[in-house]
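Inspection log for the structure reproduced underneath, given as C-alpha cells.
In this view, the complex is presented without one of its protein chains, the others remaining in place.
And now, chain A:
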Amino acid sequence: MDLFKLFNKGESSNSKDIAKERLQLLLIHDRANVSPQFLEMIKGEIMDVLTDYIEIDETGLEIKLTRTKRENDNSTIPALVANIPIKKMKENIR
C-alpha cells in the first residue's frame, strides 16, 4: 500500500473518483460502526505507549481506518493505519 498516497488527498481531477474514494472510506466506518471517539481513544493510548520511547509531533499524528489487500490471497480487509511523525528518539532507549 502506498502510504504517501493514502495521507495525501486524492490527486485525481475526476470528481467521480474523489466521490468513490470518499465513499469507500466512509462505508468502512459506517459498516464497522466505528465512532470518531473510538479512533481518538486509540490515538491517545498509542501515544501514551510511544511517548515513553519517542518524542512525537502530536499535531501531525493521524490515524485512519481504511482497507488494504491481504498479502496471501489479495482479498480486501480493513486496516488501521497510523501516521506518526517522530521528532526524536528519547535518550534513555539508546
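Rule of thumb we're sticking to: a contact is a pair of C-beta atoms (placed from the backbone, for glycine too) under 8 Å apart; a residue touches a chain by one contact, two chains touch by 3 or more; residues count from 1.
The definition used in the following text is that contacts and distances are computed from a predicted model.
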| item | value |
| --- | --- |
| Chain left out of the displayed complex - its UniProt protein name, from "Succinate dehydrogenase/fumarate reductase iron-sulfur subunit", "Electron transfer flavoprotein subunit beta", "Septum site-determining protein MinD" or "Ion-translocating oxidoreductase complex subunit D" | "Septum site-determining protein MinD" |
| Hidden partner chain, touching residue among A:19, A:41 or A:89 | A:19 |
| Where the unshown chain meets chain A, residue by residue | 13-17, 19-20, 22-24, 26-27, 30-31 |
